[in-house]
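One protein chain omitted, others in place.
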């Protein structure tokens, strides 16, 4: 362990700073990254507002360059400080990091591309990695576990809702034929889901008596149906809550393997569970 | 059992393939059927979109013929491979199968019938039979059991909601008389249900101060009422969850009786619970 | 008990038929009453639909006369067959019965009164009495008990929602001043409740950026708030469910006291809990 440290000391330090959050410098780096991600997403939003973009285009562009350069340096640092760079490049966060970095460069190659503007909003996904900082992590794990356990039931539920929507949508299309926005079956299905989920925009609304009668049935159905996912999740929550101490120990180890960048190690881990590298 | 098999071997094989899903061929058949049902429903949807129908009418019609011919052959095979065909014909799925098969034929007899177009959407119901394939089946049974157990309570609940809607709707009709869409009591009741279920289209909305005041009461009421079905279902879920091992054994036997096509046999069943036929 | 029966035998029989549901005649009477109430409410609805009223006014009026005469006779019978008529007259159902009977008579005195039309919709309340018939009665009692137990918590909840609505509504009024329908504070409060309960008509909607930002906060708040009544009711339900056998015995005695017409006697009651009269 000692030899290894000496071998590539600065790389290890860089790894600690960039990938982990249990040293003061690592924490500081994560906070800077957090602020820059939020800033860059706000920049994307402001650029999309015409009045703001017209008046402050230069400032926005400059700030975007600042963010992009920081992200570029960070991406390079991540590549250098890890032992198996290709594994990182093709990992989920590796791709997100690359996509977060390149839009501004690309916009000079493919001029005027609107889509690139918005791709930058995906930078927000990077925030999930910095969640390591947050003390709520244990809570998030519990939520995730409960949702995972009720996954199958929710799938069945959505499946039934889908079939119901298609059949109801088709019937509504026949009843309201071409009136009031029910111009095609897909649009009728769209309306049915809008109604069943109690969203109810009102851009499409039944006009005939029969249509309104069927609509009330769909609504009351939707009202009853909303109880199902709630029931499922509540029961799972209460199970996970009660079984806390014995079953699911929540590990809040924020270290990432210096070799393969895999995360989620046990609190008492000294070797990577994936590649065996010392942590 | 052996003699029977020899007696009408190919019929039994056909039965295995069409009605069951525990042989490779049976599984393959179910997957093909699944794809064709989904395809045929997408065809119905696309036909209802004017732009698509105008440009691709011929392709859509051809594909519809493919589906119809397959369904026709399948229907005949189902009739042949079962011992008591009439029982199948008048069973729930028998009727659904017939209705799924004939619309295209009928459209040549009763020209230009719009309704026939949509009847084809009911083919989706056939998918529930193929659900046998899905591993989520146990989950679905649990959901069904919980909903069944809370059926009576939900009936009481809907009953109260209905009476409330009629009385509230009548009062709103008096307050907003003929203004803002409250043109008749049925329409006012429609509005009340739209509000009580928190759908809220906004095609009808109270304009008077008194009407808006009463509307807020209905909303807060609806907000409280939504808690009731959720509470009911959650409690039932948690009961079924906890009592899992002792009470409700979920049987996932996918076999159907070769004689009377009844399903839902116990996992360890060797004879049909309905007609005694060997499975 | 025997002497009493002899004393006023036909009155007792009448009482049995009208007030109770445990004899065949009593059941039949309740079913007739049920059908007539539903019919009369449908009549009220149809009269409010202009096209129907114009074409079928005579038929509707005739049927309304049939219902009114039946209700009149029934009201008189109820008065005769009970020992303390005044107690009945001023009881809840006594008033409902009277109000259900007289609108048609009054409409000849106060010509053209629209309100009388709608008063007839209150006849629906009479249906709750006939609920005695329904086997779901035990379920309804459980629901009622759970709601009653969570009454205090729901009151606190509505109280907080109200204060929140007033303060939020006032702020929105200041932000959106006179724009987009926020013309006064009461109307802004109306909008806040429409949003908080996730109804969302869209007849009033924020137009300014700040207003829309505040609106999203109200929505997410409303989203979280909806969890509270659900949680309250669910916990009460599960408590009542579990404590079923020991605590709350549900009495389904459908008898009414022949003297004071009070209901809800214990299943094994032989005397009225209110006046001591033999049942």
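Letters A, B and C mark the chains as written, and numbering starts fresh at 1 in each.
In this text, a contact is a pair of C-beta atoms (placed from the backbone, for glycine too) under 8 Å apart; a residue touches a chain by one contact, two chains touch by 3 or more.
Since the model is a prediction, treat every value here as computed from it, not as a measurement.
S.K.: So one chain is hidden, and I want to know which residue out of A:82, A:146, A:171 or A:220 touches that hidden chain in the complete assembly.
M.R.: A:146
S.K.: May I ask you to list the residues on chain C that touch the chain which is not drawn?
M.R.: So the residues of chain C touching the unseen chain are 152-153, 155-157, 163, 166-167, 170-171, 173-174, 177, 183-186, 189, 195, 198-202, 205, 209, 212-213, 215-216, 219-220, 222-224, 226-228, 230-232, 234-235, 238-239.
S.K.: Identify the residues of chain A touching the omitted chain, counting contacts across the whole complex.
M.R.: 41, 44-45, 48-50, 114-115, 118, 121-122, 124-125, 127-128, 136, 139-140, 142-143, 146-147, 154, 158, 161, 186-187, 189-190, 193-194, 197-203, 226, 229-230, 232-234, 236-238, 241
S.K.: Considering the entire assembly, which residues of chain B contact the chain that has been omitted?
M.R.: 198-202, 230, 234
By our rule, only the chains that are shown with their structure count from here on.
S.K.: Copies chain B and chain C touch; is their interface built from the same residue numbers (over half shared) or different ones?
M.R.: different
S.K.: Pick from B-C or A-C: which interface has over half of its contact pairs in common with A-B?
M.R.: It is B-C that repeats the A-B interface.
S.K.: Between chain A and chain B, how many degrees of rotation does a Cα superposition need? Round to steps of 5.
M.R.: 90
S.K.: If you average the CA atoms of chain B and of chain C, how many Å lie between those two points?
M.R.: 33
S.K.: Specify, in ascending order, the residues of chain C that touch 2 or more different other chains.
M.R.: If we look for residues of chain C contacting two or more partner chains, we find 198-202, 230, 234.
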